[in-house]
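The complex appears here without one of its protein chains, the remainder shown in place.
In order of appearance the chains are A, B and C, and numbering begins at 1 in each one.
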Amino acid sequence: MYPLRAKVDETYARSVEAMKAGKPTVWAMVNWWEGDVILKAMDLETVYPENYSTVCASAGTAESYLNRADADGFPTHLCGYSRNTFGYTSRMIKELGAEIPPEAPMGGMPKPVLLLSSDSVCDARYKWFQALGHYMDIPVWTLELPVPGVQELFMDGVKEQCISFMVEHLREFVAFLERLLGRKIDWDKLDETMKLVEQLSRVWHEVNELRKARPCPMHGRDFWSAMPASLFLAGDLSDTLECYQAMYDEVKSRVDNGMGAIADEKYRVVFAELPPWHSLGFFDRLAERGWNIVIESWNYHPPIPIDLTGIADPLERIARFTFQWSTGYYERALKDGEYLGYMAYPYLVFARDYKCDGAFLHPLITCRSASTHLHYTRELLMRKTSVPSIIIEGDIVDLRLFDPEDALRKAEVFEETMEHYREVRKKEGLDW
Amino acid sequence: MTQGSKGLAEAKEIYQDRPRRVKELKAEGKKIIGYPCIYVPIEMMTALDLVPYRIYGDIREPVTEADRGLQTAFCPIMRSAFDLGLKGKYDFLDGMVAAHSCDPQEKCMRVWMSLIKYPYTHFLDVPGTLHEGSLEYFKGQLIALKKTLEAFTGKIITQTGLREAIEAHNLQRALVRELYDLRKPDPPLISGAETLQVIKALTSIPVEEGNDLLRQVISEVKERKNGPQKKPARLLVWGNTMDDIAHTETIEGAEANIVMDDHCGGSRAYRTDVEIAEDLVDGLADNYLVKLVPPRTFRVAVLGETRKDWAADLESRFGYIGEYIKGWDVNGVIMQLVRYCDPHGFEQPAIKDYFDSLGIPSIYLEHDYSEGALAPLRTRVQGFLEVIGQKA
Amino acid sequence: MYFAGVDIGSTMTKIVIMDGADNICSRIIGPTGPEHRRLANKVLIEALEQANLSFAEIDYVVATGYGRVNVPFADRQITELTCHARGVASLFPNVRTAIDIGGQDAKGLKIKDGKLLDFVMNDKCAAGTGRFLEVLAETLGLELEELGGISLESTKKIPISSTCTIFAQQEVIARISEGLPLEDIVAGVHAALAGRVARMVQRLRVEPDVVLTGGVAKNIGVVKAMKENLGHGILVPADPLLTGAMGAAILGKELVSKAMAAGELIERKERYLEEVTFFK
Partner (left out) sequence: MAWFMGIDIGSVTGKGVITKNGDVAAYHVVSSGINYGRAAEKVREELLAKAKLSPEDVAYTIASGYGARNVYFASEKSADMVCSARGVNHVFPLARTIIDVGGQSTQVTRIDERGRVVNFVVSEKCASGSGRFLQVIANVLRMDLEDIGPLSLKSENPVTFTTGCAVFGESEAITRVCEGVSREDILAGVHGSLADKVSALVSRIGFEEQCALIGGGGLDVGLIKSIEEKLQIHLLVPAQPQIIVALGAALLAQERQQAAVP
């Protein structure tokens, strides 16, 4: 499964080579395929400062970048990823004349020709690229992903308004790229690229569907190592597709042979948000106690598959695909009378469909948009399915914040909680 | 006391007991609709004889319930408002219209509507950019709002009805601007604290009553002799939402007058008029998406520019504040944020760059949403005034 | 002519009396402890005795510091920010950056030609103030004055990860129970404090000369750690606690002479040599 993780690391090296070869590179926010497919089709090397900040944190260079951002006057309460990137850019531009800092891990992020931000999920993700203008005059394009209300989405015409808005917006974006790069897009290639994305996402989705089996055949750790390839469209997509297919076969055979991901599955747990990358070993210690992470962070999963065949315009397929990612759970949310249909609600679906005993919620202190909904998720899971949650704080750049010892101590207590609510659910007539 | 002198006193009264009036109206059978920020087109409510009532937090109320649905490191204004909601302080509302103005508000209001069921709720999406499709999409969102409001009231929003509502709110905007003009003289005729009380009162009563209040306040302020004293510093306060006079007193308690503001508890909602377009919804869409200035909207000097120019960018984003500084003869800016605000937080240091380029001293104050959090700011403010004094 | 600067901090009162030629006639650091803070008048009497002056002979009194608000014997209040800047500049004319780490707060001052241009301040979190050291010295059973020397013995400082003073304290206790060397722990404590203050001050774009004042400036370990963090040499006045009071006295003198030069009457308050109150 690890080849998929390696693909992401490749992209950094490739973007550096690309820059050396005078090729344009792009810094992009995770945009859930809305812009990536187009960048891919136009052979633009793309790096992701959000992802790269994790790399800096693990490599230990983040702290100096954070201090630099602090010194440059960015408030310390801002997103840790953004502050890491401000510090990195400050060092690259103000100190090294646009040369990549020697200490930068994985070859660093070269000075880009375009900053592609996205207004989905949080404000920081477009304000941040706008603010980079403080250091460099690079054009910024902000992708639009409409987020209508849960009730409102199902009013006459609203959904189609969202789609046509996105399609028109993407058409504008393509025109903009063509102006910026002085070359035309190859529509057939775009069409092909999107087809591959649809295919590999479907396979990847199926892999995760298999995890509903008891015992669960695949642990969250394997999800985290495999996820980036689909989220960042790293490497050659047909390779990636094959990797996911191989993965499917492996997981399927485990299901067929009743093999679980861990020795003795006592607790089926849904995990929320990014894991503590630096101490993933922590999950092994939980596994020894019978904790199996059977499903996790909905927002890093591909959208629930929808039929896009018969839609000729690749831009429309992209729009519907990405929109499905953010609103794919709205219909069920509406039935439940829940209006936070994308950030929190999917965990209710996970808890039910994967028959979870508990939720491990991991708020990231300096990433408020990734954490805001978790307290509500706790409330929601308890109210609707009597599934308890444990909230253990961590962070995206200050890795010290997550304390495995303390977390383990709480986890031990939480086992009694999970046992208790198993009984409660029985009384309520639920089947897990 | 002159005849109009009830104005300021009444504004203060309403400020101190905001729900009083709407509760009376509710008893008379009117329906009260809550809305959390300036992105909600309240004209549509007025057109249906609904009373729009703005939702605020309360810096004096300890937050004890909000953890049910929100983490602690989160916009303290919304956290406080949500806490009040959970405590039943907003139970008199018949409905709620939320808008995707900023991320915390979008998330908080979706949680709020899920936990507390009002007879009517609506969520209005607001695009993040001003690209071609954005306006059209936003118009679609406004039409959806119109439909659910009509369904809730069982009435139709007529062209005349909406036009009259827009005209009433435009009048209110004009009167507020007239009031702000009274802060141009030195000393200003009305203090920052008084202005804040008036604005907050306006968001607590029907638009016509608000316009009467404004007329009274304006005539009173023009005539009274006991207005603010002349002070060396004439400040502009830029920020997210200052909604309590404790905020202004921290500053006006020192040797300074606040003569202008640019935040969501002050002038922002009143800066521009809704154009009476052929299709009235076009006018609303244009004002609420394009003309409103909060930094939650992504703005660039030239849409789709392939070459970027930071200076032009700053001018396009902050130029209007430059106008304020000239027009109100401002000699210092306080950038005041209730903390954990991304849209405003990311404007630092850009907006400081802009003030520096104008040669205007500025200071960044960040604080929690509580009365006590303000006291420690006094030394900072006085220190800043001393810096201004040295420049003068 | 004589001028007094009265700096009423959160835990102690500092008073400087100067003559018209900026000669210091007396310098007094008054009784510490919150209850005594109101008795700043007693400190002034002491200072007057030391200088053989009567209260009436003082031409102008400027009060500054945390407790400046209601000082019945002051002609005027000026914030400690401006006063520190002026005081430091009087000792180090080339100072561009002054850092003051007090008992309850920490300040960074950007100074040019003796004037305060810009500043940053922390009074939100104890971890960036002198209080941090006091708490941890207490925990380690050491005198505040001992910390500096001990830390110089350190060969390998132990990082203190907790940002909150209380938890730093727990962490230190844990380290001790692990039997780690005291000097390394103390060095870690200094690094933690210096790191926090440096980050804040860097917002001002630190330029030399850099001057460190406040009680903590007496701690050689912190001075060393600040130097490492800022990459600049650090100047420390002989009497790092008095710069605020000195600045206040000098500003008083400047106000008076400015007024006299302009032929204006300098505005004076009714002054009473009485207890300070803290009521608004």
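The rule we apply is simple: contacts are C-beta pairs under 8 Å (C-beta built on N, C-alpha and C of every residue); 3 or more make two chains touch, one makes a residue touch a chain.
Note that the structure is a prediction, hence the values are computed from the model and not measured.
Peer 1: The chain left out here touches which displayed chains?
Peer 2: A, B, C
Peer 1: For the chain left off this view, which of B:Ile32, B:Met45 or B:Val63 is in contact with it?
Peer 2: Counting the whole complex, the residue in contact with the absent chain is B:Val63.
Peer 1: Which of A:Lys20, A:Lys94, A:Lys184 or A:His420 touches the chain that is not shown?
Peer 2: A:His420
Peer 1: Out of C:Ile176, C:Ile220 or C:Ala259, point to the residue that touches the absent chain in the complete complex.
Peer 2: If we include the chain that is not displayed, C:Ile176 is the one touching it.
Peer 1: I'm checking contacts with the chain that's been left out. Which of C:Lys14, C:Lys110, C:Arg131 or C:Lys224 qualifies?
Peer 2: Only one listed residue reaches the unshown chain, and that is C:Arg131.
Peer 1: Just checking the interface: what residues of chain B touch the absent partner chain?
Peer 2: On the side of chain B, residues 62-68, 72, 370-373, 375 touch the unshown chain.
Peer 1: Write the list of chain C residues that the hidden chain touches.
Peer 2: 10-11, 34-35, 37-38, 67, 104, 123-126, 131, 135, 139, 141, 164-167, 170, 173, 176-177, 277-279
Peer 1: Given the full complex, what residues of chain A touch the hidden partner chain?
Peer 2: 375, 378, 388, 391, 393, 401, 409-410, 412-414, 416-417, 419-421
Simple rule for what comes next: only the chains that are shown with their structure count from here on.
Peer 1: From chain A, which chain is the farthest off, judged by mean CA positions?
Peer 2: Measuring from the centre of chain A, the most distant chain centre belongs to C.
Peer 1: Have a look at B-C versus A-B and report the one with more C-beta pairs in contact.
Peer 2: A-B is joined by more C-beta pairs in contact.
Peer 1: Would you kindly tell me how far, in whole Å, the mean C-alpha position of chain C lies from that of chain B?
Peer 2: Going by mean C-alpha positions, chain B sits 40 Å from chain C.
Peer 1: Give the residues of chain B touching no fewer than two other chains, as numbers and ranges.
Peer 2: none
Peer 1: What are the residues of chain C that contact at least two other chains?
Peer 2: Touching at least two other chains: none.
Peer 1: Going by the contact rule at the top, pick out the chain A residues touching chain C in the complex.
Peer 2: Chain A reaches chain C through residues 67, 70-73, 400.
Peer 1: If you look only at chain C, which of its residues touch chain B in the complex?
Peer 2: My answer: residues 66, 78-82, 115-119, 121, 123-124.
Peer 1: In the complex, go through chain C and note every residue touching chain A.
Peer 2: Residues in contact with chain A: 161, 199-200, 202-203, 205.
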